[in-house]
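Written out below as structure tokens is the structure these notes cover.
The other protein chains are all here in position, but one chain of the complex has been omitted.
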Amino acid sequence: MNEEIIASYLAAAIRLSVPLLLAGIGILFMSRSGILNIGMEGMVLIGALSGVLGAHYSGGAGAGLLFSMAVGGCIGLLFGFLVITTGADQVVIGTALNLLGLGITTVFGRSLLGMGQEAVKVDAIPIVGIPVLRDIPFVGEALFHQNLLAYAAYLLVPVVSFLFYKTQWGLQVRAVGEHPLAADTLGVRVHRIRYLCCMIGGMLAGVAGCSISLGILNQFTENMSAGRGFIALSAVIFGKWTPSGTMAAALLFGGADALQLRFRSFGIQIPYQFMLMFPYLLTMVTLAWFSGRNRQPAATAAPYKSLANRNT
Amino acid sequence: MEPILEIRDLVKRFGGFTAIDRLSLTIRKGEIHAILGENGAGKSTLMNMLSGMLSPDEGEIRLRGEPVKFTAPGQAVSKGIGMVHQHFMLIPALTVAENVLLGMKQDRSPLFRFKKACADIRKISDAFGLDVQPERIVGELSVGQKQRVEIVKTLYRGAEFIILDEPTAVLTPAEVEDLFRVLRTLKAQGKTIIFISHKLQEVQKICDRVTVLRLGKLIGTMEMGETNPAELARMMVGREVAAPVRKSTSQGKATRLEVREVSVTENGAVRLQDVSLQIREGEILGIAGVDGNGQRELSEVLFGLRAKQSGTVLLEGKELAKPHPRKMTDLGIAYIPEDRHKEGLMLPMSIAENLISKQYRESKFSLAGIMHWRRIRSNAEELIRQFSIRATGPNHPVGQLSGGNQQKVILARELMLNPKVMVAMQPTRGMDVGAAEYVHERILQAREQGCAILLISTELEEIMALSDRISVLYKGRIVGTVDREAADLDQIGLLMAGITSSSSVAI
Partner (left out) sequence: MHASVAGPAAAARWIKGIVEVGFYVGAILLALLVSGLVMAIAGVSPLESYRLIWEGAAGNANSVKETLVKATPLLFAGLSYTFAYRCGLFNIGAEGQIYVGALAGTIVALYIPGLPGYWHLPLCVIGGIVGGSLWGGIAGALKIGRGASEIINTIMLNYVAIYLVSYMVTGPIKDAGGNLPQTARLPESAILGKLFDSRLHYGFLLAIAIAVILYFILNHTVWGYEIRSVGHNPVAATVMGIPVKRNVLLVMMLSGAVAGIGGFVEISGVQNRLFQNFSPGFGYDGIAVALVGGAHPLGNIGSAVLFGGLRSGANSMQRLTGTSTSLVYVIQATIIILVVCNRYWFGGLKRRLILALTARLGNPGEKRPKLSFNLNEQEGKG
């Protein structure tokens, strides 16, 4: 198999892993603070549309990115409000968010960008190549010739790791996800941390959406997230709720996605649908295999009424 | 010694129920002050207000002369009040250092430096003789170790004033001695300690002064040297503690339940070791022992909720090969679980539905898979009357009943089986005196009717009051069995600590 094919495959694998990684880290923030978010699909879609809208109306991918982070952050806060302050069931609200995302983006997409026949094209996020390094055989293209968001996403991983394990705030987030009452007795502001994590999760969802609409496809099409929100959840689970694990899983799933697109050219006879099933099956196996040592934060999906509120 | 904490006319209500009624109290600096009272006397409520978890409705708290108002635990902590809860506020998945450091800044830096944290914790641990290892994961620690981590948590935050809520409830006698040693060291270094308990002997050993609460009111505060256990008990309960009148013992009757050499292991640790006992018809065998010595495992094995590694259980001479809760019920074994909310009831369901949760398949309650609600309801009405359960009717959700009434529902359900054997675990936990008395009466009544009863309780007074014979469980073994008449509290206490008469060395 010649070098060009492998290089292009690896580059595609990384490119396709970026939305998964970004969305996955967003889910990770929320999960570690105890919030189960199955509504990432809708949030990513909203991010994708916001990115295109921002770029279209102000002429620039950067503006689009900022706009989608702002919108995503607001959606995250809304989600937080509904499940933290109101205490509604997180699974139900997540489902509602998926529906909302699909509906709103389709409606606004059509009304603001036209009827969808002629897709509005916008500037993509610039691709930056690092000289010298990009000429390394096989991996040079893949690792050192990607768009800016890809670099940002992968650099985010050690930053997030540092945040979780080496700062006080990160410790508080982890504590809140495991045993919010214990944290509350020590003065940790449980709700505030969860809100912040929801906002961060929402912002990252926005960026993830941009990485698809501005980074890969340069346009917005209806329902373009195509299940990536759920694959990102799978990545977090498969990665055992750690930043580096999520990264490895995102790479793996990105690789699988890139592979199924190239089946015919590689001469592989497996129907592409089975490759598409791969992330989901792998997640199920992971959940089943590691049943005894499940590292999911203990307080996930349980609403918490803070002690200060109980006083009234 | 000057006062460090003054409480004036404190009132706390929950709905229509007054938990703390005009309480006034003074704590002196550097003393170990006991708060005594039965379950429901208001001790925990009072301490929750001191530590900031609850706010008082009326009244004032003054710390070092200045009035304070806490709306969150963090505020109390910042004023130097540390609380060690009865149910530890520790995060099992994290290390000791992470638990202790949670919510604090090291030198005003947002970073969490694990090594420095460990060093600081070790310093405190050594200063007070606490023997805490900061790198370990909390989930792997023993109960006694976890408690010491909680103490370190308060000391790390500069607590001058430490509240311990029922600290000895889960400790072995040796661990209790360790704790007392730590408390004396803390006192020597100028800390003030509040020790909440309902155990008279311990309070006597360690405390300088004692305050007795009953039904939310202050009954009295005394120097330890100026009072005695009998007087304190009377103040706690409000009347002379009398043993209920019982009829003659069950000599010569047949053995109903026999346990032979039962052993249970879990995760490599031995929970029960060659446990053997017999209970005759119409006899109550009380199992005394500190919580955590195998009581739960014993009751679960007997009722089929847990597998045993060896040994046999015989009911009326016949071996119970593969016990399973349903089979046990069919054989006439009743079970009163330790935690009525988690294991005994479906809280959102009605009284009627809870009453039949073991008998719903009987032909009087269901036929061919269809429930006969009218009969189920009238059965409930009858039992509500018989057991004087305070409720609006058979459809009243059980979750809305008081603790005592909930236990009555459980009792009614079990006694409806006309059981041959009853396993009762902590049957009066968390109940007020009147409700507890009712439960005792019913248990004795069952005994009159020939039921063989295994009573497992950590309340020695309860065991002494009800049992015909008493066995002591220590570290999974039966270390001694005596008849009630021959029983001596000191001897039993020693057995509970693992000291048998044949050796003066603890097992």
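Annotations
For clarity, chains are labelled A and B in written order, and residue numbers in each chain start from 1.
Note that a contact is a pair of C-beta atoms (placed from the backbone, for glycine too) under 8 Å apart; a residue touches a chain by one contact, two chains touch by 3 or more.
Worth saying up front: this structure is predicted, and the values here are computed from it rather than measured.
Contact with the chain not shown here comes from a single listed residue; of B:168, B:329 or B:379, that residue is B:329.
Across A:7, A:82 or A:190, the residue that sits in touch with the chain not pictured is A:82. Only one of B:56, B:73 or B:344 touches the chain withheld from this view, namely B:344. Check A:59, A:129 or A:271 against the missing chain and you find that the one touching it is A:271. Seen from chain B, the chain kept out of the figure touches residues 14-17, 303, 305, 324-329, 335, 337, 342-350, 352-353, 357-358, 360-361, 366, 369-371, 373, 376-377, 381, 391-397, 399-400. Within chain A, the residues in touch with the undisplayed chain are 36, 38, 82, 86-89, 91-93, 95-100, 102-104, 106-108, 110-112, 115, 222, 227, 230, 233-234, 237, 271, 273-274, 276-277, 280-281, 283-284, 287-289, 291, 294.
The rule we apply is simple: only the chains that are shown with their structure count from here on.
Against chain A, in their complex, chain B makes its touches with residues 51-55, 71-75, 77-78, 83, 85, 89-94, 98-99, 101-106, 110-113, 153. Residue ranges on chain A touching chain B, taken from their complex, read 165-172, 174-175, 178-179, 181-188, 297-298, 307-308, 310-311.
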